[in-house]
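Encoded as structure tokens, here's the structure I'll be asking about.
This view holds just a subset of the chains, kept in their places.
Which chain is which? They are A and B, in the order written, and residues in each are numbered from 1.
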Amino acid sequence: MPSNKTSAGNFFEDFRVGQTIVHATPRTVTDGDAALHTALYGSRFAVQSSRALACALGLPAAPLDDWLVFNLVFGKTVPDVSLNAIANLGYANGRFGVPVYPGDTLSAVSEVIGVRETGKGDAGVVYVRSVGSNQRGEEVLSYVRWALVPKRDLAAPTPAPVVPALPEAVPADEIVVPARIDLARYDTILAGSQSLWEDYETGEKIDHIDAVTVEDAEHMLATRLCQNAARVHFNQHAAKAGRFGRRLVYGGHVISLARALSFNGLANAFKIATLNGGRHVAPTFAGDTIYAWSEILAKVPLPHRADLGTLRIRTIAAKDQACADFPEQGHDGKPHPAVVLDLDYTVLVPRRT
Amino acid sequence: MPSNKTSAGNFFEDFRVGQTIVHATPRTVTDGDAALHTALYGSRFAVQSSRALACALGLPAAPLDDWLVFNLVFGKTVPDVSLNAIANLGYANGRFGVPVYPGDTLSAVSEVIGVRETGKGDAGVVYVRSVGSNQRGEEVLSYVRWALVPKRDLAAPTPAPVVPALPEAVPADEIVVPARIDLARYDTILAGSQSLWEDYETGEKIDHIDAVTVEDAEHMLATRLCQNAARVHFNQHAAKAGRFGRRLVYGGHVISLARALSFNGLANAFKIATLNGGRHVAPTFAGDTIYAWSEILAKVPLPHRADLGTLRIRTIAAKDQACADFPEQGHDGKPHPAVVLDLDYTVLVPRRT
């Protein structure tokens, strides 16, 4: 007697604009998650690394890495939104809210804000806004993503297309600065760099030099840590017959790798404030070596804050190619074949005081 | 001057029925172990994932995964019981006791309850009952296992055979329900499934669909996390000259993989109550992809509990073969060649209230 209790995930025709999805598996984050994040990425950003330093700045503890928070919230949405996704197409209008500390419990809710069937009619793009909250209901993250999801039934009716208007970047007045933080006591020696907000210039390009090779064991540990159950990352037996012949590395793992690499050049970018946009340009596989470079897109002060400012940054990750010449697009105008990630986000950086 | 301080483990003739072995290395479990468990298995059972949710049900914190507790207790017994084992033959009569929470310290004691020399006379089966306890002396787990252990000295006398009588399953009145838990406040949306105790039927078969490929780095991390020192899992230099040419994956790792896969179909099986029996049918190696399916063997209410009931479940894990057709035995009546684990256990599931 076969069962019908197994979830095969949603298909394109299961999504309706306006639909709210409360995602399963709330997750209490702990020092253990922070330690695993360090082991997986080697991140050296001082505020997240040292409780003593974080408390000296007015925070109650060392906060969790922001992209870990992103990946945890993302992971909750996968079983409902993208278990069957053909591709995770993009991100926009993401804003980090209150910091997350060990002991907090994260949960996630998504709203479907757009659907658009493809011309071929066998799939469609689903747009969702996902909101992650802590145990007090405070927003820790809100972002939009869209994915290409196949139809279960090719004969399912084509919905009226709804494509949400998405801002090119999150406006500065939506940026959340952690409560009670005061960067006047920021220690550039312990942070590992003397370069503060004033030192960066729009258009500046930074080769992060360092690189790291991805292993299957590592990307699977990272993806499971966030309870992301997307099958393409875990099942080599099925993958070997598929399009790539290999397990796909979860895109959020590449974001975290790039963030850790960006320490060399952006050590004082102590907090991610927004995710303006982003694309996983090409797949990453175990054995690939990830390099990264960044460009300062804009430099915006924050009203009423003399202690910190914002930098809008574009970080590009490339595989098996050093980034000294800032690979971005090829001669044909298409993305450079080595590029795997193109991410547009805003960071907080202490100002010279 | 060579030393005699190294332990080579016990051999068959070292075991006597009635002998009690206090195992070394008590182990304080922490949030770090819980995080590693999540990273290694991606487990999504909500009660173990969320402190907020666990506390809402009346528990003092999010308990550790039950199979992690099993593997921790098992690990303690290895240096004394099975360091030289040729095979870990089976489990029976296992009962989980009080839940284990971060901060608890686990220790283990085993009693030898049976010995039986093989016909060939070069080895014997050793039966032990192992009991894991917390720092207050409360039982967290008690189970029987038996292993085939070689003789050190082939001339050692054959002991009188003692084979313990083992129940086919743990009786319902021995099942321990966590104190003060009240499932009336259980949230099926956050738990990820609407299927409650009433919805399962005896004989129902569930293909868990998902699968995961095993890596050497992962099974070694998992096995060491439980301080299991059995050499066959770690030494490729020795293994390459051995029977399989490869490191063996610890059987408890496969149990935990199967449990995590079983979320898809058994998301509300929030607690393992008993281990009725089990066998590692065939070895697992790095590179194998593990799938799983389950059959509901029995559905037994618990006296005085309107909020939860028990399901006796058989879960079978198979390698490199999807389980849509529920592989169990081959045409010859022997186990299907893809099957690696055959586990019989009881879970607690909330009832519809």
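One rule holds for everything that comes next: a contact is a pair of C-beta atoms (placed from the backbone, for glycine too) under 8 Å apart; a residue touches a chain by one contact, two chains touch by 3 or more.
All figures in this text were calculated on a predicted structure; none of them were measured in a lab.
Each protein chain is a copy of one sequence, and the assembly as a whole in this entry counts 3 such copies (shown in place: 2).
In this text, only the chains that are shown with their structure count from here on.
For the pair subunit A and subunit B, the CA-based superposition corresponds to a rotation of 120 degrees in steps of 5. A separation of 36 Å divides the Cα centre of subunit A from that of subunit B. Listing the residues of subunit B that touch subunit A in their complex gives 30-36, 38-44, 46, 49-53, 62, 102, 189-193, 195, 199-201, 203-213, 215-218, 221, 264-267, 287, 289, 320-322. For subunit A in complex with subunit B, the touching residues are 1-3, 5-8, 22, 24-28, 30-33, 35-36, 79, 102-103, 105, 107, 135, 215-218, 220-225, 227-229, 231, 234-238, 247.
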